[in-house]
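With one protein chain withheld, the remaining protein chains of the complex are depicted in position.
Naming follows writing order (A and B), and every chain is counted from residue 1.
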Amino acid sequence: MTLAHLPVLVVVVPLIAAPVTLLLRRPGAAWGIAAAACAFSFAAALLLAAEVAARGPVSYQIGSWPPPWGIEYRLDVLNAFVLVLVSGVAAVVAPYAWRSVAAELPRDQVYLFYTMYCLCVAGLLGMAATGDAFNLFVFMEIASLSSYVLIALGRDRRALLAAYQYLILGTIGATFYVIGVGLLYLMTGTLNLADMAARLPGLQTTRPVLAALAFITVGVSLKLALFPLHLWLPNAYTHAPSAVTALLAATATKVQVYVLLRFYFSVFGLQLVTETLPMPEILLALSLIAILSASLVALWQADLKRLFAYSSVAQIGYITLGISMATKEGLTAAVVHLFNHGITKAALFLLVGGIALRAGRAGFDRLRGLGHSMPLTSIGIVIAGLSLIGVPGTAGFISKWYLVLGAIETGRWWLAGFVVVTSLIAVAYVWRFVEAAYLSAPGKRTPAPGESPPVMLVPAWLAVAACVYFGFDTSFTVGTARRAAALMLGEGP
Amino acid sequence: MRRFLVLRVVGKLLIPFMLLFALYVQFHGDFGPGGGFQAGVIGAAVIVFYALIFGLPAARRLVPDAVVESMVGLGVLLYAGVGVAGLVFGGNYLDYFVLGADPVSGQHRGIFWVEAGVAITVSGVMLKIFYMFAGRRRALEDQ
Partner (left out) sequence: MSVAGHFASHYSYWITFVLMVAGLYIVIARGNLMKKLIGLSIFQTSVYLLYIAPGKLIGGTAPIVAPAFKVYSNPLPHVLILTAIVVGVATLALGLAIAVRIREAYGSIEEDEILAADRDGGERV
């Protein structure tokens, strides 16, 4: 009986955990509830992914109202995969938050942190699970509002400004999305995504539908930080508490990418997006600029957290580059990179949070000689950095490999070259860390020898291990991504 | 504000009726416009009104911060609890059909508790927002 209700429980358990943590008011109890809820969601997401892989899409009717009248949760290969990523990262970050949050936040705010954490996770999971366009908006706002709060909890006063800017841009993005959904609702009379897709053919070249596509594209692009709509991201990631940065960098933008994929390929359809409109060309151009400019800007950052924040913008460019190809290899690359980049960034920001705990912040002046004072953290960053670059044997290589395959398949050799060359810029910015940590003598601001506490180091190293593991065993990631790509291109499940 | 006798007397006279109106909006939501959201806002407005006349500290004594914060959580829990009750009685999440002897009374019962949860949370949130903003201005002036 419980198994049949998993599609909704995966979202509802963190959602119920949020008010419980609020009522408990004690940091320890709140942390326990939050971590348990995230662990439950992760287990549920894994079961669901297995179920979907074995038996095909799962549908759940909220309140037993049949779709399209009621809200339907509909899981297929693609969003079950996203659920696994989000809940997995949330479950790894939650134990880490125990020490990290205690160190970075006043004690009387800690239980509120876990309330917001649960809400954010529930919102992100809900966005991935739901099959209803307006329900998606509600979950988008739950996730966004809680993440504005989480970012504003950062110690630095600039965290407030970053949260404010994110709030303004994020709300514009969500409002654009809801305008697009409104136009689609006017034309089709339904909010259920599957039903909408069934009614759209024949309306596809009407002006409201084209406007809806434009509004949804811009709105979601704002939220997923596609160049040039990424301006909120570096500040938000830099000034947020470490645990928040790790969670948001690994999941928030990825779920938005999923929303874009869902609307492009499941609702509007391949023909409208790629043939009637020049969306691939637009996405391609923006992705190329994003990769190039953000990677170059990352090179000059004085703070490791900010460097990786800019690198996130570049990596999102690789994901949208895969989407712009709109071929099986390209979409496989996009979905695989969505997952691989998620775990890579989680590993990096978790480790950087450990440095912030020991050194106050992760400015490069404090990283000198870090290889000796924090050896496990440093080697972890190097390994995850290799995954960021895309060195064979790491998860990052797999996604770059499919990206290059996709480029060659569509006959664009220059694009394959571009991917390889821009990876060299990633080498350069990861090298900056290696140079500071291993090739410089310890400066006066380098932290004294000693690792971050095990409760932080172990989750971080789990993420690092995942970066390496998914570089060798690709049956889960690539296998799922290929099936998701086939699904999106309408080649059957 | 303590000096304004008329305000205080009229306020004391009005407050019970405002509360009654909040309850009316809450329970008449089944048959006409109304429901938990509106009722919650009206209920919170009563306390805000009280605070405007008798001062924020008096309102905070009447409805302490801890109560307000628990209201925020309890209402959501009540709403979610109705959903879980649907699961327990063998339906789907938020399934009201199974909550009563027949589907219609089940729907009635389900929406009743959901609206109760909404009212509690909304009035809690409104009061929390009011307390936060009103209290903070005081803190700034004290400096």
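Note that a residue touches a chain if its C-beta (ideal position, glycine included) is under 8 Å from a C-beta of that chain, and two chains touch if they have at least 3 such contacts.
Keep in mind the model is a prediction, meaning the values are calculated, not measured.
Of the candidate positions A:Val101, A:Leu167, A:Val209 or A:Ala314, contact with the unshown chain belongs to A:Leu167.
Looking at A:Gly32, A:Gly182 or A:Gly479, the residue that reaches the missing chain in the full complex is A:Gly182. Annotation: of A:Val138, A:Leu376, A:Val434 or A:Ala465, A:Val138 touches the absent chain (contact as defined above). From the options A:Arg26, A:Arg158 or A:His372, the residue with contact to the unseen chain in the full assembly is A:Arg158.
Across the interface with the omitted chain, subunit A contributes residues 134, 137-138, 141, 145, 148-149, 152, 155-158, 160-161, 163-164, 167-168, 171-172, 174-175, 178-179, 182, 185-186, 191, 360-361. For subunit B, the residues in touch with the chain missing from this view are 37, 129, 132-133, 136, 140.
FYI, only the chains that are shown with their structure count from here on.
Computed centre separation for the pair subunit A/subunit B is 36 angstrom, with centres defined by C-alpha atoms. By the touch criterion stated above, subunit B contacts subunit A in their complex at residues 69-70, 72-74, 76-77, 80, 83-84, 86-87, 90-97. Interface residues of subunit A facing subunit B in the complex, by the touch rule stated above, are 1, 5, 8-9, 12, 15-16, 18-20, 22-23, 25, 60-64.
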